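This view holds just a subset of the chains, kept in their places.
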């Protein structure tokens, strides 16, 4: 257990692990303290996500390039996935959809904007011209379009009942997963030199033994699942108390919490003037949500949810995700950044959050 | 007739010409076999379109640069035009509008995506950096915006009756044709070096005598017109039998059939690592639909249709065309391709087709 303890001691973020037992205890003692449980659950998930991300990387390192890349790619958004599955089981479909859309927006506006801002405060102008970056932006743009096309194109009122929306979403989910499989083939096999894995080079402390890494992966997954369940069951009531809609919680809070670990890596890379890596993490993570997490949740909803979930996002979410993705592609295409570019990306994010806070889409009938 | 027969013998596609007499005979013998007639008409139009395209090029070659370029440009989408005129005469406005929108989407997603995929399967990474390509992308973007602006901007419910929509569309059609005339002046006269006509260099077997070329052009035009009439009159009933809406048939089937000849050229160029040419064909053809075919149809509708046609596309079509065009501009702006980029473009196309198949816009009142 030495490397794990060493890791915890050296990383202040992991001291927040104390909130994991706290939230479990409070849940047993005062199950009706919804607001406290909600806040504690958020605080507990952040360090667990960091640990999960580190364990995944350690396993990936030990298993060689191909399988390791696959693991990293599929487990990279494991936290988001576990939270969403808990919400799925509770039938909180608005929360699930909001967390999918919010994760894409958070990765492409907040993670990227904060990277540009933090990098720009230390370096005057930052250039990042890797050809692979431009390819990532194309992939993200197309992944998002593929995810949103039915919601953007189809006139919802024409859907005769929910059956048609569900069939369309199931077909779409299968297509997206095929695209995801092809993207892995592309980035891990046929064109892996374009995505050279410098990204994960110094991400963690390295060097965990494989047994510890797999053990941590399993234990932490269970812990995240437990805490997520508390989170989801308290969010409704806590939201009412704090005046937050499920849409706002999913879009902003779940997305920020789930991506905390990746953000730490991206921000530190930006400050080291390695913007290529920050851009690649932000774009790659957003693509993965669209091509993998979203369709897996649709298919899982047939097994674990009270009824199948469709992918019909509410119109405002479609607009926000499209704006975030197009902006992010346009900005990264330029290949040059300064602090104000980051500041403006963050402004757009804050405006989205403000709008969502004041005008929640909760009363929409079709969701 | 030697070169024509030689052409037919050497090109398996042209063997499908056998379907032309077949469909004409079946139409006389069993006029009520709508589904068979529909399928036969589709099979007959494909080789006719290839022949028409080859004849146009032969005439263009013999008439010198300026007139030849003009001919190539205006007759390049003759098949789409003839089919649409047949639909116009039958009052099938939904089919006409769907085929206009579908032709733009098919050229910018399917033709381009398949070119990237086929080229990428043979070549690892393909670069195409011609400055003219970037100019073509700008022109396509602006042509599409010009075509769609009224539909995107105007609140349909505010149009007092159909009269205002028709006046707006007629004014727009005149503007678009002026823009088209200027684009010919630009690409054939003032800046022709940017669009150097390598595109049509090895497109066909070359060398048809002018008499044969003009004769073929005339005869094939009449044949396409005859078969198009059968196609349009059978499509309604066949659609009902096969479960296809006019929107789906126009958007997907007419567009694929009409562009078959150009696709053959674009795909072959991509496999020869001449992506510049594939991109130029796809973008140029899509621009031409927006700036020439669409307004000509509006103006023709005053002469041949039961009532004037407007250019108010249904909202989903506007979204699909805008997404296709913006994606296509963004992707081609990068100047670098690999197989997965093509695969993702095709995925988006399939998602559009799937959505249109499951949620047809047929019940919209204003169309």
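Odds and ends about this structure:
For reference, chains read A and B in written order, and residue numbers begin at 1 within each chain.
As a working rule, a contact is a pair of C-beta atoms (placed from the backbone, for glycine too) under 8 Å apart; a residue touches a chain by one contact, two chains touch by 3 or more.
Bear in mind that the values here come from a model prediction, so they are computed numbers and not experimental data.
Of the identical chains making up the complex in this file, 2 are positioned in the shown model, whereas the full set numbers 3.
Assume only the chains that are shown with their structure count from here on.
In the CA-based superposition of chain A onto chain B, the rotation angle is 120 degrees, rounded to steps of 5.
Chain A and chain B have CA centres that are 40 Å apart. Those residues of chain B whose C-beta lies close enough to touch chain A in the complex are 124-125, 314-316, 319-320, 323, 326-327, 330-331, 333-334, 336, 338-341, 343-345, 347-348, 350-352, 354-356, 358-361, 363-364.
Residue ranges on chain A touching chain B, taken from their complex, read 131, 134-135, 138-139, 141-143, 145-146, 149-150, 152-155, 158-159, 164, 167-168, 171-172, 175, 178-179, 182-183, 186, 190-191, 194, 326, 329, 333.
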